[in-house]
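Following this message is one structure expressed as structure tokens.
Only one protein chain is missing; all other protein chains are in place.
Let's look at chain A:
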Amino acid sequence: MEQNSTKERLDGRVTATNGEQNGTSRRLTDEEFDRYSRQMIVPEMGKEAQLRLINSKVLFIGAGGLGCPAAQYVAGAGVGTIGIIDSDVVEPSNLHRQVGHATSRIGMKKVDSLITHLRDLNPLPTYVPYTFPLSPENAADIISQYDLILDCTDNPATRYLISDVCVLLCKPLVSAASIQKSGQLIVLNCPPTPQGKLDKKYPPCYRCCFRKPPPANTQLSCGEAGIMGPVVGLMGVAQAGEAVKILASGLHLPSSTPETPEDDPHNLIQPTLLIYSYDLNAAPGPFTFRALKMAPRKKNCFACGENSPQTLTLEGIRSGNPNYVQFCGIQTAKTTLPIEERMTALAYHVVKQTGILPNHILLDTREKEHFSFGSIDGAVNFPFGKLLMKAATIKRDGGDAEEILPVKSAEDPIFVVCRRGLDSQEAVEKLRELGLDHGGKRKIVDIIGGMKAWKEEVDPSFPFI
């Protein structure tokens, strides 16, 4: 690590230091010198660290809420090769948090949009676009070309795939995630350590820390649960911070990795899981940032533990073993309700328009935030969580089930609509269990596909979020 004074460091501009691997002995160009001077004069940075950045290759997996802010700072810092992989296109609902895109680039591939932005910020790096999704077939070929990987994805299956390939190819991984008002960050497999090595303490992989994914029905996406821009932005910037730190200090190079004493509080053998949580109604408090110390590499880890060379290989991954999608579960629409208890959004609209449909109750089980943006005429908001809670209370304590409905009219049929058609089916079942169908005399009907289907089949101008 360079500890020279600023003056000596400035002299480094013309005086080549002793030769070091990766060309850290070359001079900086005038353009590089001007552009990176403010970070080079920071103590412990300097010319050699800057050249390490310039000689490094970083891969961003995901060009969304994490990838945009992370890539901005990594590109700004002068990392020489920047690969970005993502198959999505820019949508208006991305822009509150995906600040590397622009209104003028809606509809463009996110990778091309972000690179447009980054080139304008810093034209010196080489940018490598991959406009297709990362898959078990292509992951190793792409990841092998980089020194450091940033996991900026949005789903557990890809997160496990990335970590497994990073273990097998000996790549350090900076992983972040965010949802609603919370974010998390951790540096994994750094210094990079070969699979199965356990003669002393080594850094963990993603599976060491998160052995099993949450069940599919509790995995929330930003599209469903929402996400605050500054929260995910902060995690992305923190990822960039860790990436620049690792590359500038050469921690990504297995050969030059210095022996870090186990009790050194800065070592990455027991990395910190940083949790940022944000309460919209409160001032920052002691729980805004939490730093949790994780365990080192685990003996029984499927990907990096003692027997892992038998359980996880690159050839295996390429040919579909493990099956990441199955491991993480897929949330599929239930179709347990018989067809006579279901109706398409279009059919509901038509029977209502033509006057065939008698008086009825239409329950909208979306959250009140969603309901407030618009609903079908006559719909009454009855959030699904509230419905479940009231149903549970009646089951436990007894009482008149009719009372839980937000509107009273004992004979009228009940229609239930939700956001995408899953909760509404469960709601129909719950209402029936409570006897609200009067032994079959009163119809309780699910509107298939929810408000999403309503927008597609009936009202294209409906503000579906």
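Note that in this section contacts are C-beta pairs under 8 Å (C-beta built on N, C-alpha and C of every residue); 3 or more make two chains touch, one makes a residue touch a chain; residues count from 1.
The criterion applied here is as follows: contacts and distances are computed from a predicted model.
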Worksheet entry | Which of "Ubiquitin-related modifier 1", "Cytoplasmic tRNA 2-thiolation protein 2", "2-oxoisovalerate dehydrogenase subunit alpha" or "transketolase" matches, in UniProt, the chain that is not displayed | "Ubiquitin-related modifier 1"
Worksheet item: If the hidden chain were put back, which of A:N217, A:Q310, A:T354 or A:S461 would touch it?
Response: A:N217
Worksheet item: Looking at A:M45, A:A75, A:L253 or A:M294, which makes contact with the chain not pictured?
Response: A:M294
Worksheet item: So that we can see where the missing chain sits, which residues of chain A does it touch?
Response: 62, 64-67, 152-156, 159, 176-184, 209-215, 217-222, 225, 227, 232, 273, 275, 277, 279, 286-287, 290, 292-295, 298, 385-386, 388-389, 392
